[in-house]
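Taking it in order: structure first as structure tokens, then the write-up.
Every protein chain of the complex appears in place save one, which is left out.
A and B are the chain letters, set down in written order, and residue numbers restart from 1 in every chain.
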Amino acid sequence: MSERLSVFKTYKLYVGGKFPRSESGRVYEVTDSKGNWLANAPLSSRKDARDAVVAARKAFGGWAGATAYNRGQILYRIAEMLEGRKAQFVREVADAEGLSKSKAADQVDAAIDRWVWYAGWTDKIAQVIGGANPVAGPYFNLSSPEPAGVVVVLAPQESSFLGLISVVAPVIATGNTAIVIASEKSPLPALSLGEVLATSDLPGGVVNVLSGRTAEIATPLAAHQDVNAIDLAGAGEIDGLAKELEIAAADNLKRVLRPQPVDDWAATPGIDRMTAFLETKTVWHPTGSLGASGSSY
Amino acid sequence: MASAFEYAPAPESRSVVDIAPSYGLFIDGEFTEAADGKVFKTVSPSTEEVLSEIAQAGEADVDRAVQAARKAFEKWSALPGSERAKYLFRIARIIQERSRELAVLETLDNGKPIKETRDADLPLVAAHFFYYAGWADKLDHAGFGANPRPLGVAGQVIPWNFPLLMLAWKIAPALATGNTVVLKPAETTPLSALFFADICRQAGLPKGVVNILPGYGDTGAALIAHPDVNKVAFTGSTAVGKQIARTVAGTRKKLTLELGGKGANIVFDDAPIDQAVEGIVNGIFFNQGQVCCAGSRLLVQESIQDELMDSLKRRLSTLRLGDPLDKNTDIGAINSEEQLARITTLVEQGEAEGAERWSPACELPSSGYWFAPTLFTNVTQAHTIARDEIFGPVLSVLTFRTPDEAVAKANNSQYGLSAGIWTEKGSRILAVANKLRAGVIWSNTFNKFDPTSPFGGYKESGFGREGGRHGLEAYLDV
Partner (left out) sequence: MTASDSTLRRFLHGLPGVDAVGLEARAASLGTRSIKTTAKAYAIDLAISMVDLTTLEGADTPGKVRALGAKAVHPDPTDRTTPATAAVCVYPDMVAAAKEAVAGSTVKVASVATAFPAGRAALSVKLADVRDAVAAGADEIDMVIDRGAFLAGDYMKVYDEIVAVKEACGTSARLKVIFETGELSTYDNIRRASWLGMLAGADFIKTSTGKVAVNATPANTLLMLEAVRDFRAQTGVQIGVKPAGGIRTTKDAIKFLVLVNETVGEDWLDNHWFRFGASSLLNDLLMQRQKLATGRYSGPDYVTVD
């Protein structure tokens, strides 16, 4: 009995809720940790990056304007979908990072749990970091966090799935939309994540996934005037790239999260990755008195 | 408005302040000359009188000041928060005691009316120190985790529009959190920072905790680029802010920027009109419009444009421009010849592009730097004066038809610092405030400030917040 010939998957980008090939028509070979060919991944071009910004900008108003409860529901739905496709991600992570099945499973479990963690944050972060300010005058003054806008995320190069999710989830939990540049050498978990997102009620364009050469894609995005912020997590390992991108980001004063050494992506993340991409809006309202006769004169 | 009731001059006494003929740099608790002996003059913009000669810090001085701050950091940051708090409380009290002196000084050096320095700047300066003094021993409870650590030496560069207030916004949170500072005041307004140095001495603040380095842009650039600076805080123009962001790129320096703005002040047809007129005036003519959060774009609903313009013009005719030390002056001098030239250029461009210019009858003093309150009507989003920050007493008036259009126009800017909303309909306030991409929104009021209220912008207006609990984050390693 001959073994059944398996069906290969064509990995595609995830942009604006659709799965395009790179407009450049280029692909590159993705190998496992031992150098064995796994698949061809799209090699994104500047134009793919530009299209992703358009998609992310288009999705921003609706996603930022959705209720925090609704965003939480959708993020939780993503966790549910991931749980169902766990086996696939365990295999992809094991291949990508050269991990044993059980080590890879730990990573995937932690990644799914992280989605759940951030799903719960959507309707709490405003209470934790916002609030009323007791100004010295007849005004009601309220500070609330708001999403920064379109955020470019350079996913970590090594931690292809847990690291990826640890940087993507906090960005979208608070209402930003994201353009994710997948790990250059291990992009497959990120591209598969796109497939999960597409079936999780997440509006198209909220997360866009690009694969290819990190520096090549990130450079035009860092300079793009319609991008509001950039997470340089995946630039740390590439010599000089983080600085170069930070300089480019200054052109429109993007919010920049510099790469920080992460020993263990499984550790509790805290709220820093959310607050890095939040603005604070403070609104003043006169309170006044109930009537003229109650005035202080 | 010519009237039988002419207010006699009511000048605040200058004798309350004693300005020395020269001032040094303040490094490590001592006033000292610049290493290369350079000096510059500071003038009173309302008269062009030279007020004093100021030592101009160069690179060597920057290095010395940063070293002094570094040396002081170890002990200062190790001090119990409650002790740091008491130093800040002392400073706050001394500022209150000396507030009349400082108000007159600030008016002389900056050109803004004494009414503003007395009733706005100085009370806010003292309040800011009081507010952050109280935080110094409560940082564990500020929401940044247990025992949040200071960053180290903060290099701070501040503008000339609110010299002492911007100093307070920078220094108070920095010291409360345990950092030490090197601060560069603007070259046109160095005096109040140097008086503040004296207040630090009166308060017994340990040497090197606060260092003041007057100078020009190159001094600021050297400070920001200094490798031993851990934190950079800048308030000023967006162009310089971008340059600073490039300078600190690739370093571990934490950066906060408070930059320019082109605030939209949106007046709906159901607005409380008389209060809206006051808010418009306060929004653009407070401090001669030299305010980053000024309401420099008036967006008025087309159906009430004529009525509102009539009221606004009538109100502008009552503004009193002149001697900033006169207690009845509403509009003082422009801070410098350079700023006056910039305003003039942009206003000429507004006229050249076809906008309609109007100013009330207004006599300008013969010496000093002055610009009459100015309105431009027939302005569209395409006009330079609707897009570029003028930083002067110049209001661009645009119209809109629907709330959607108002929001779209308000947000159509590279900036996102402030905005105003005028309507009696509560739900509209909330809906519009929600959609505006700006860091500070005033509904049925404008240009209100408070130490508890976070201030800062979206987009190219900068990042980070000053004031409130949020303002601590900029100076903590979190």
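Keep in mind that, in the parts below, a residue touches a chain if its C-beta (ideal position, glycine included) is under 8 Å from a C-beta of that chain, and two chains touch if they have at least 3 such contacts.
All values derive from a computational prediction rather than experimental measurement.
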{"item": "Identified contact with the non-displayed chain, of B:70, B:313, B:327 or B:357", "value": "B:327"}
{"item": "Of B:123, B:145, B:206 or B:272, the one touching the omitted chain in the full complex", "value": "B:272"}
{"item": "Among B:10, B:50, B:341 or B:364, the residue in touch with the chain that has been omitted", "value": "B:10"}
{"item": "Touch list for chain B against the chain that is not drawn", "value": "1-10, 115, 119, 270-275, 278-279, 318, 327-328, 424, 444-445"}
{"item": "Those residues of chain A which, in the complete complex, touch the missing chain", "value": "138-139, 286-293, 295-297"}
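As a working rule, only the chains that are shown with their structure count from here on.
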{"item": "Footprint of chain B on chain A - complex, ascending", "value": "128-129, 133-137, 139, 141, 143, 148, 228, 242-243, 246-247, 249-253, 255-256, 258, 270, 272, 275, 279-286"}
{"item": "Interface residues, chain B side, partner chain A - complex", "value": "127, 143, 145, 238, 241-243, 245-246, 249-250, 252, 257, 259, 414, 429, 433, 436, 438-445, 448, 450, 452-456, 458-460, 462-463, 465, 468, 470, 473, 478"}
